[in-house]
Structures are given as structure tokens and as C-alpha cells.
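Excluded from the complex is one protein chain; the other protein chains are retained at their positions.
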Amino acid sequence: MIDKIVAKMPESLSGKEFTYCPGCHHGIVHRLIAEVIDELGIREKTLIVAPVGCSVFAYEFFNVDGTVAPHGRAPAVATGMKRATPDKIVFTYQGDGDLASIGTAEIVHAANRGENITTIFINNAVYGMTGGQMAPTTLLGQKTTTTPYGRDAKANGYPIRMSEMLSTLSGVAYIERVMVTTPQNVIKAKKAIKKAFEAQIKGLGFSLVEVLSTCPTNWGKSPVEAGKWLEENMAKYYPLGVYVDRTKEAE
Amino acid sequence: MIDKIVAKMPESLSGKEFTYCPGCHHGIVHRLIAEVIDELGIREKTLIVAPVGCSVFAYEFFNVDGTVAPHGRAPAVATGMKRATPDKIVFTYQGDGDLASIGTAEIVHAANRGENITTIFINNAVYGMTGGQMAPTTLLGQKTTTTPYGRDAKANGYPIRMSEMLSTLSGVAYIERVMVTTPQNVIKAKKAIKKAFEAQIKGLGFSLVEVLSTCPTNWGKSPVEAGKWLEENMAKYYPLGVYVDRTKEAE
Amino acid sequence: MSTYSVVAAGFGGQGVMLMGKIIAEAAMHDGKKVTWLPSYGPEMRGGTANCTVVISDEDIGSPVVDTPDVVIAMNIPSMIKFEEVLKKDGILLINSSVVDRQPTRKDVKVFKIKANDVADEIGNVKVLNMVALGAFAKASGLITFGSIKKALEETMTGKKKVFLDINIKAVQEGMEKIEKA
Amino acid sequence: MSTYSVVAAGFGGQGVMLMGKIIAEAAMHDGKKVTWLPSYGPEMRGGTANCTVVISDEDIGSPVVDTPDVVIAMNIPSMIKFEEVLKKDGILLINSSVVDRQPTRKDVKVFKIKANDVADEIGNVKVLNMVALGAFAKASGLITFGSIKKALEETMTGKKKVFLDINIKAVQEGMEKIEKA
Amino acid sequence: MERKAYIEIDSERCKGCGLCINACPQHIIQFSKEFNNKGYHYAEFVDPDNKCVGCAFCYNMCPDVCITVHRLEKEESKA
Amino acid sequence: MERKAYIEIDSERCKGCGLCINACPQHIIQFSKEFNNKGYHYAEFVDPDNKCVGCAFCYNMCPDVCITVHRLEKEESKA
Amino acid sequence: MKMLFKGSEAIAEAAIRAGCRLYFGYPITPQSELTEYMSRRLPEVGGTFLQAESEVATVNMMYGASCTGKRVMTSTSSPGFSLMMEGISYMAGGELPAVFVNVVRGGPGLGDIQPAQSDYFQATKGGGHGDYRMIVLAPHTIQEAVDLMNLAFDLADKYRMLVTILADGMLGQMMEPVEFPPMRDPNDVPEKDWALTGAKGRPPRKVTSFHIDPYELEKMNLRYQATYKKVEENEVRYEELNTDGADIIVAAYGTMARIVKTVIHMAEKEGIKVGLFRPITLWPFPYKRLNELADTVDTILTVEMSYGQMLEDVRLGVNGKAKTPFYGRSAGVVPTPTEVLDAVKKAIGR
Partner (left out) sequence: MKMLFKGSEAIAEAAIRAGCRLYFGYPITPQSELTEYMSRRLPEVGGTFLQAESEVATVNMMYGASCTGKRVMTSTSSPGFSLMMEGISYMAGGELPAVFVNVVRGGPGLGDIQPAQSDYFQATKGGGHGDYRMIVLAPHTIQEAVDLMNLAFDLADKYRMLVTILADGMLGQMMEPVEFPPMRDPNDVPEKDWALTGAKGRPPRKVTSFHIDPYELEKMNLRYQATYKKVEENEVRYEELNTDGADIIVAAYGTMARIVKTVIHMAEKEGIKVGLFRPITLWPFPYKRLNELADTVDTILTVEMSYGQMLEDVRLGVNGKAKTPFYGRSAGVVPTPTEVLDAVKKAIGR
């Protein structure tokens, strides 16, 4: 009998303990990205741009060179990096406040320019780090610390569907929306992330994977309940699937 | 015989001479807006937010209260005004640099919130005021002072279709793209502008009219040639038509 | 008395912030000047939390305190961290339901309260903070039961009103069950 | 000569900016220090444009000049605007093809050149600026024909090279056709 | 033919862009020989044959709102 | 039954979120009675009947990368 | 009746009582409680709360709201305030009144979320472009913060200027008992004859900072400068404690000044008489009074939660008449009373 390790901490993680709350999906997504980087053999030339948000320390958690951008500006920072050193693989990791609110202009234009970078977008319908305020992706009726009476379309606007919006742009090579609530869709999510990085390696332009994620702490739910709430509410409003795939056209 | 004036300077224009170059479409659009304001009888409660761009003086040209916003921020300024005084009719007038480049986040979120304001968007594929630099809407191959070798998708990104992108947002009541190259489509454009203002009057949310426009000076063409170039090039890439119309649903 | 300072520290879920707030409010009702200052930031997510309450007869200068007069340690890390800075002859109140080790300082007065156990007995482990608060009141003499009650009454309003009685009970039990070590 | 300043002013399309630039370059070739400063902004779109050239044997301080030594007025508004500030005994060169009125100052030297007409005769009205430039060189003696020619040769390169001869011609004609008023 | 309509052009306001000239179906607007004070060859309405139909095409295309369009209507059309 | 697979859990790293427990098809992970140093009831692998199939569902759901999954394979399956 | 209130929330409540019914903001630690309080409370009083998409949008929403003549405010912390610089310059140019609260945290960059005073230059010298000024108020207790809110809105309206409350994470996060002033009627403010309310029965009004002709723009600027001069003459505020016959005067503001108050007691016990000079208006800075005080002591020690920013204003005030040493820590580290006492002793050679 041979004792074979089939799954363990990937090399592209630094091993530092995550600062996330128990059950927070940020951790799952980190691991998936690290696995993909390992599998593609690009660790030594990958640069991460972390956001401001709960994942602000992402640059510490990955075993790659990296930095943290001002809130929302990761796509611009990544653009600067990639333009300066096109041989590197550059990815941003961003929350919904970061990407869909303050950083709207930067993500739209990075996508539109077809910057050859990859963005992992964690949509947890809330500002996790600052204490559960409304995000642009907060669902209607959802209570947050800045929508204490529930999000109201008239007062606070609508939950924004970023993948759909960005899909209208010509510079986009790949966009998919996934979630990581079950082992099955964790595997799907990983495939999507891999495709996104592959698109960059092939030089096809901008790629993005939106991951519907939980924030058990600010949702006031247990990690398991949070996963259910996500499936029953968020996944309805934010349909999973591939929104753009120009990786085949290109082949 | 009665001598009847059938068309003259509308009351909602101040009468100040426009600072635009000969043949520039900004002037036509100004007149249309003023006519619409006259016809709707809302001059005394209309507020204009001018942009930074060739139309920076728009607030002087209209016979209404108004201001000029920092470059790109007109939708946020208008939001502030409208939220403070919801009984007023508030509109922004913005160029493509202003709205589609630096002001991307502000226009996206005003639209997404369904701010009950109206935006007139002048797309002339160029930064007019600052001397003909590339705009996000500059066509591929088009030479500008910052794309001296012609716009190249790889280096400079793709011409962005704002009406299409904004149409994905839930807060939008009305979006139409028009042009003003002939008397016939001038009349169509006016109808669109009227619909947009009516949407606001009815409280339906965000409305926008994109006007494909000429910049004879920076295109290096005569006004008449510029109109032709617009029809033959811009109108192909930026299809005219109604992109969103929730004014009927609402009735 | 002129100026006293209290640090309440523990895990996030142990209600130390509220404990500090009730201490401050009670002292206010007793006619004192008070400040309440939370730790925020690094310790916030998941880890430990603490707050500092200053109680004084005079206007309070600094709400930050180098060397507190009283430390309420609701868990081990808190005891380790704050035992060190406690003033000589100060009071160290330990939640002995959770803290199973002994303090090392010999120049301070140590008290113990089995806050979790007492709260469990009353019927709701969540009121462990009020049990500790009662013990604190007893050990320090800084605030009176009357003003604690008043503070609780003002805090537990609306939907929270149903929890008022058990919280008051917890304070009382805490005052009783405290042990001098 | 120590420091001389020249203002060239006219409609946007009259090429006054290039005229100024060639003056500056020619003076540079003559071994002088020079600055060239455009007006930009309010007047830019559609309206009038002007530039100021300072020529000196020494390092040049201010490139802005209150009272120029020479004014080249290519149209009526320019003449009206700059006649006023021209230095006493300064030179006022007028494009008499366009300016149909007389200057009012009596304490300045007035010269005229029918720049549009002369340029038209040569075969391209666009070189009217070089005609004026030639006249300026003659009237002021500030720059030599040789250095003007050199400046033009350096400027008219690539696709513009075909226009070199006619520009040189224009300068020559300007030097000849200038009239003292 | 009887005059049905005519236009007035504010020649000092005009920038000579020619858009009205290009738009007029009757070809009765032309560039002036003269410059206006701004230095433009302004647009002139020249309609000796009373061809103007009052369609306001010119007005609609004028970016500088220089044009006023008049129609001459019969008394009875008042109602 | 013979042991086919097993997992190791880094109990000090574990935050007791329960996602692995929820995901395990064999129900062989449970919360510990003890606290770890962070103060959490960490996850424990309790598989007396060798039910673990090495599916790595637990690994895949663990947000804190606490789990290492082992499979015991026959010698010949090496190739 | 006094209530125990968190600094951020007390400021919010005080703003509402000062007649503010419009809040635009974007969450950021350590002031999100202010934003959150507004989101709960404003709907109760018929006001409008809007979470903007960013601080850039925030300042521009304020610009728009202020144009209409209504009282408007926002709150943020350091990086957010930096993003507002362009808009602030525009508002100053448009002579628009509004109130900003900057709950300063450690910097530069993302820094940390602990209290600091390292945005003094930004607030007082103009972080944005152009020759503009803001009135800057620096409360040192929650009660003072509450009291200054009324003043802030009144000064803003009176002078058509921006007013910034420069607080820090400590003041924002701590609780103290406060007494609130009565609720003011938001409509009971003097009419603004420049506000954009619709051109009904009057010529249109324009709010602008733009003039293509520099001489016109200069005229505007000379008007601003005249206003600034008036403010410098009339609105200087400071507190003095123990300065009479002091061995040394310590200049400090905000939270730092609280700590100095503790130091005064500690020093007394060691026989040192420490005076406190506490500017309440950081702009206009109390140069004149400080210059007078410089005649009475040898040493004016500046203490800041920064590496020396107010220090420059202190030196400008003292103008060479006394020694001006400095003690400060920054980046979110708050000097302890003991440290400051040591600095005092060192400054007077003890």
C-alpha cells in the first residue's frame, strides 16, 4: 500500500493563516487560485494585486510577488504592472465594494482595453471588512448596516450585475460566474479560474471570474446557513454561467 | 396674410453666443434641449449640470439655473441636486471623455440607482476641448493627437458603446442613441430628448440620450464632410435606436 | 477616589464591549465623569476584543491608559496580555470558567468568578458578561447596583426588554458568587 | 541691441504662431538667446491668436512682455489690441491686405505689407505669414535672411519639404514689398 | 410665385459653417462675399423667386441658432 | 473494511466553521469537544470503520486549507 | 440629560440637530458608525441618506446638494478625504458651504485604522489645488464635537465656505456622556440668494469656479481672499489652560490635547507648571495669541500624533521668540502621558 497525498496546501499559498472569519468563502477561492497557479506552473512569474477589503492581506497569503492597491484601483495597478512587464502573469483579487462600487471605472476600462490580466471577483453582497455595509450587489430587501430597513430600489438603487455589464465590452476574453457552496461547484469554479488564467497566458485579453461568496459574519448566519442563503437568493439574482468565452474563437 | 414665426431661438437659451467651432453639433443639441424645456414648460424649475469639455459653458447658454461639475462627475452632482430638491428637473450634459472615460463610475451608478435625472451624452469620438486626443469612443484606426498612428485595439483598447453597456442596468428608464446630421434625424433626436425629460417628469428613473456628434475642428474636416464621416463610420459602429424604454411599462 | 481605569477583555463573543459600556453608564449615573474606548482593528475579527473605561470625579484627559487599575480578563490571552500592565495593588478579576491557569503577579488583588457556569445556571450562557460585571462591582466598589440596574434598564429597551430581568439577575449572582483568590 | 520683443498677432488661420517660431529660430541661428510664448486659452478657439518672441544677447528673464518693441498685426482686432502697448518708437507692422484702417499712435514707426495679396501672387495665400515675416526682418533688422532660410529648412522637412521653396520666396517678397507708412 | 415663407439670418452670430446651405432643399442660402465681424463668410438668404417653403431645415441644422423662420399664412388659417 | 483513505486536519489552523463536516458524504468529521488555541471547537476526523473514500469533499470546502487527504493505493496502481 | 454616546454617532446626531438633512458618504473605518447612524436616523427625520459609489462621487453629490442651498455633510477618513481633494477645490471655488468630518487614521497610503493627526497639512494648507482655504475645527471631547457641529454649519453658511471637523479614530470610537443642543428647524436658516432653486421670476443663477479670462478668475479669487481675511479676523478659537506663569507651554490639539491635560496633572506633582495652548480652529490658526504667549515662556513644545505638521504653524506664530521643540508619534501610535511628560522634562532640561 502506498500512502498518496491527493490534496493538500498548494505551493502557491504562503501557508500564513488566513485572517478570514470561520467559513468565509474567501479562503476557498484563495486555495483554488493557488492550485491553478501551481498546475499552470506560473508561480514564479505571477504577480497578485490585492484589494482593500477583507482580502486586503491576500498578497501575504500567496507565495508570489504582490502588492495591495488603493480601494477599487487594482485593475489600474495591474494594468501598470502588465504594461511594464508583459511577460508576467498579473491578477487582481477584488471584492464587490472594491470592484463594483469605487472601482467601477477602473474595471470597466481595463476590460474594455482588453488588458491582458485576470480578475477574481468576490461578490458577497456586502462590505465585509468595514462592518457589513451595503454593497452595490446587496439584494433588494437585504438588511445591512447602511440599509437598516432593507435595501430599497428607490432609495439605494438596484443590485448591479457586473458580469453582465462587463460582457458588453469588446476587450473581454472570458467571463464566468460561479459559486463555491458545494464540492461540485468548487470544482467548476476552479475550472473557470483556470480558463481565466489560461486566457491571459494565451494573450487573449481581459478575463474575469465572479464568485458568489458568503459573508457569514455580516449576514448573521452560520457558514452552512450562509451557503444555503447564497444558493437560494444570490444565485437566483446572479445567474451562474459563462458570459463571454472568446478563448475558442481565438484558437 | 399673417407673418408667423415658426422657428426661432427658444426661450430656454440665454442668447449668449456659443463658444463652439463653426458647424459643431453641440449647438444643435443645445437648441433641441432648450426647445424641449420650452415645450414641457419646465424652464423655471430646471437645473443644468454642465461638464468639463467644449460644452463647459453650457450652463451659461441655457436660460436656467445651473453649474459646471468637475470633469466626469456631473451625474454625482446631479444626484446631489435631485436628492436635495426632488421637485426640480435636473439634467447633465456630457461629452464622451467626460461620461465614458473619467466619469464612468458616476454614470454607471447614477443609472444603476435609477437616479431620476436626464443625461444628454455627446459622443464625438474625441476630446474636443483639450485638442483632439483619443476618447474611449474613438474608432479603431482613427488618428487623434494621442493615437498619432491610429487607434489600435491592442494598445489603446476598443471604442466603448456606452448606451449598450448602460442598458444592462436596472435603474434605467430610457436610453436612445440618435444623431443630428440631417433635418430628419434632428427631429428624431428632439423626440428622444423629449422622451428622456418626460421620463424624469414622470419619476421613472434614469434617462439618457446619446447623440453621435461631429467635431469638425479635431477631425480636420469641414462641417459638411464631418457629418458624412459620422454617418458612414460612427453610425455603423454605434447603431442608432432605442436601447431601453420602460416608459410604457410604467404607464 | 479621583480617577480609575478599567480594562475589560475577552473573546469577541463574550460581550466585553457591552460590559464596559454598562460600567461606564452606571458610573455616569453615580455622578462620575466617564470615557469608554474600544479596541478596534487588528484584534477585531475573530480574535480578542477589549475596552477601557475611565471613571473620574474630574474631567478626563486621556481615555487611553497605560496602567489600568482594574482588569477583567474573560479568557486566557486577555489575562496574559493585561496582567502585565495592571497597576501595583490593582484588581485582577478572572473568569475562572475559561481561565484555568493562575496569574503570575503577586502584587495585585486577584478575584475569580465562574462567569460561564453561573450564567449557565441562571439559564442563559450569554449573560456571562453581566455575571462578571456584578463581580467587578463587588470587587471594585466603583459602581453601585442601583446605577447598574438603571443602566441596564436604559439599554434593554424594545425587543431587548425581555432580557432585562435575567441580566439583572446575572449581575446579582455575580456580586454574590465572586471569590477572592 | 540687448533685448527685443516681438508680438505677432492675427486670426487663428493666419499662421502667426509659426511665424513667431521661425523668428525665434532664426534669431537663435544668429546666436541670440530667444523665448517664444504663445497665447493660449480664451482666444484659442476660433478667435485671435498671438505669440511673443523675445530676442536677446543675454539670458532672458521674463518671456512675458508688457510693452513689446515690435508688433506684427495681421488683422484689425490685433492692431487695436497691441498698438496700445507698443513701446514708444517701436515698430508696428500691419498686414494691409486685411487691415483697412490707420493706426492712431503717432510715436511709433509704422510699416505695411499686403501679405495676403503678395502671397496670392506667389501662388499660395497660406504663405502670407512668411511674407509678413520677410517684411518684419527687413523693418526690424533683427534677423538675417540666411538664418530665416536655415530655420525654414529645418522646419519644412519630410512631407512639408515641397513647400520650402515657396516659403522662402514669400520671405524674399516680403522683404521687398514692405512699405514705410 | 407668391412668397409663402422666408428666413432671417443673424449674420453677426453666424459662423459660416454651411450646414444650413447644405440642408436647404431649395438652395436659396449661400455664403456671403463679405466677412462678418468674427471674420466668417456668413450665410445669406437669397430667394428672389420666393422658393422658400418654410420647412425650417435650415433652422434645424444651424448649430448657432442664427435663423428665424417665418411663414406667411392666409388670414382664415387662423382657427 | 480496509482503510482506503484518510485525512489529517490541522486543528490549530481550523476555525470550526463546519463546512467540511457538512460536506463529508460519510459523516466522519465532527466538532471536537475541546477548544483549540484560537478558541474554536475544531474539526476532528473520526473514522473507526474506515469509511473515508478520499473524495476530498472536505478539503474542497475547507476555507482555511486545514485538510490533507491521503489515499492508500495498491502497489501496482503505481504505473 | 446626558447620554453616553460614541463620538461618531454623537457628531451625526449633532449635525441633524443643526438642521442637516442630507448626508452622502462612503464607509471607511474608523468612522463607519457615523455613516451607519445617518442611514438609520435620517429617514426618521425626513432626511436623505445616500451611500455613494466612492468618495469622489460623495464630494460631488455634496457639491450638487449644496448648490440647492441645503445643509449637507459627509464624513470619511484619511484615504477617503484624499479622494475628495479635487471636489473640495471645486466647492471652494464655487463658494459652496458644506461640512466635512475627517476621522483621521494612520497613514500614508492604506496605513492602519488607528488614530492619527497626520492629515493636518492636508486640511489646513489645502490638499487640493489652488489658493483656497477651509475652516478647520478640532474638537478634543465628544461634547465639544457636538457643540462645534452647530458652529460648523453656521460658519459654512455665513462665509460660504467649507468647514472640516478634524477628528481622529480615538474621538470617533470612544464614548462619553454628552448633552445635545435642541433640534433646529432645517428650514429656519437664512435664505441663500445664490442658491440654484430654479430661475423663476428672476435671472438664472450660476455656481461656478470657472473663468476662461484670468482677470475674471482673479476677481473671484480676490473675493475668496477677502472672505478668508474676515474669517482670520473673526473666527479664531483656542483654549488656554494654565498658561499664566507656566514653565513651559505645550501646543496640542484634539485627542493629543486631552492627553496633555493628563500630563498637566502629572507634571504638577513633580513641581512643573505646564501650560496648554489648544487651537480649536486649526485654520484660521491662532498665530497672534501664540506670538503673545511666546513672550511669556522660553519654550513652546508642540506635541502631535504626527511627525510635526502643526509644528510649522506654531513656529510661524512664535516667529523666533521662543524655542519650539517637538514631540510626536504617528502611524496610529498615540503618545502616552508618560512619554509626553518625558518630552516636557527634556524640553525644559529636567
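Note that the chains are named A, B, C, D, E, F and G in the order they appear, and that numbering of residues resets to 1 at the start of each chain.
As a working rule, a residue touches a chain if its C-beta (ideal position, glycine included) is under 8 Å from a C-beta of that chain, and two chains touch if they have at least 3 such contacts.
These figures come from a predicted structure and were not determined experimentally.
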item: Contact partner of the left-out chain, one of G:Lys158, G:Lys192, G:Arg289 or G:Lys321; value: G:Lys321
item: Contacting the left-out chain in the complete assembly, out of D:Val34, D:Ala49, D:Ile76 or D:Leu152; value: D:Val34
item: Touching the absent chain when the full complex is considered, from G:Gly7, G:Gly111, G:Pro286 or G:Pro337; value: G:Gly111
item: Interface residues of chain D (partner: the chain not displayed); value: 21, 24-25, 28, 33-38, 40-41, 59-64, 66
item: Positions on chain G where the hidden chain makes contact; value: 56, 78-79, 81-83, 85-86, 89-94, 104, 106-114, 116, 118-119, 121-122, 125-132, 208-215, 217-218, 220-221, 224-225, 306-307, 309, 312, 315-316, 319-321, 329-333
item: Missing-chain contacts mapped onto chain A; value: 14, 43-47, 49, 56, 59-60, 62-70, 73, 76-85, 88, 105-106, 108-109
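The definition used in the following text is that only the chains that are shown with their structure count from here on.
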item: Chain pair bearing the highest count of C-beta contacts; value: B-G
item: CA centroid of chain F to CA centroid of chain G, Å; value: 55
item: Rounded Å distance, chain C centre to chain D centre (Cα mean); value: 86
item: Between chain E and chain D, distance of the C-alpha-averaged centres to the nearest whole Å; value: 40
item: Per-residue overlap in chain E, given as positions that touch at least 2 other chains; value: 15
item: Junction residues of chain G - those touching two or more other chains; value: 29, 50, 53-54, 56
